[in-house]
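For reference, the structure I am asking about is given below.
Note that this complex is displayed minus one protein chain, with the remaining chains in position.
Take a look at chain A:
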Amino acid sequence: MSFKPKTLPNPPKPHPQPNYPHPLYRLCCRDREMLMASVTTISSHLTSAFLSTPEFCRLSQSLHSSQRQRRCTRRYVPGTISASIDLKPPPYPLNALEPHMSKETLEYHWGKHHRGYVNNLNKQIEGTELEELSLESIISASYNKGDILPAFNNAAQVWNHEFFWESMKPGGGGKPSGELLELINRDFGSFEGLVHEFKLAATTQFGSGWAWLVYKEHKLDIPNARNPRPSEEDKKLVVVKSPNAINPLVWEYHPLLTLDVWEHAYYLDFENRRTDYISTFLSKLVSWDTVSSRLEAAKVLVAEREREMEEIDAIDDMDTIEPEDADMYFGSDADDFPEDDE
């Protein structure tokens, strides 16, 4: 009896979980900086002084495909990198939205509430592994699939408020145009249809929360089910509302526009009249340009992800064991199994 070595095919690679988002896709500039930083400290060409400069921040920011710019702060401590979340100011002076949103409101809303979330978050993450992460990664980690951890409220509220300031501009309002308007007409019937739904969501968000326009890339609402035959029609604009600090990132949607309906957002200017606040926001403050560029960025991200998933699928197909190969494992050859009397 001789032993015949068999060349077995490579064992199948484990299927990658088709959970969106794959962590790499959510890497924001800060995470990539961390990666780069750890690589470059090995190199003697870059000193830690360079790593703390705005030049380095801009370099690594340009690696990130998202339109969103994150400001990087580095406390210069020789040989170490540490970072905190910034209080990002609105892209206009605090009085620029008058008379529709008063300077006083901005002073409290940005200067106290938003600032409070930032300071409290930094206190919470200091000395923990969350400190190393970008804001979006902190949100994802602390959301913890719904079993919310303490840092979530502050982290999500920091993100939400940044997103909110950028959703508005002086002289805002009017109508959207271009591809955004086309999708609005397709998914809501008309611009008025969108306005109606958005107003409804904002009015009926009971207690504290937010109303959103989002770009939803999958038709299936279950996070661990992958849409097997995605098409352009599955990618739609949707209006959603969320309570307290929750935002659509945790549902894996792409936010395009938000309105803060916590009472502190409108009480000084409108008292209890939330409906008037919502109308004013839509007719005088919303920046449809920003919404359009967010939509573009979301489509780019979605296209990238689809390409990556296709590549992963292609690799999977190559590794799949055909049924007839299964014999090779169990030995169709009698020689494999020594007879007892040999």
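Keep this in mind: a contact is a pair of C-beta atoms (placed from the backbone, for glycine too) under 8 Å apart; a residue touches a chain by one contact, two chains touch by 3 or more; residues count from 1.
Everything that follows uses one rule, which is that contacts and distances are computed from a predicted model.
With the options "Histidine-containing phosphotransfer protein", "KAT1 transaminase", "Superoxide dismutase" or "Small ribosomal subunit protein uS2" in hand, the undepicted chain maps to the protein name "Superoxide dismutase" (source: UniProt). Residue in contact with the omitted chain (choice from A:124, A:153 or A:167): A:153.
Touching the chain that is not shown, out of A:123, A:186 or A:264: A:264 (per the contact rule at the top). Although one chain is hidden here, its contacts on chain A can still be listed: residues 108, 112-113, 116, 153, 206-209, 243-245, 262-264, 267-268, 271-272.
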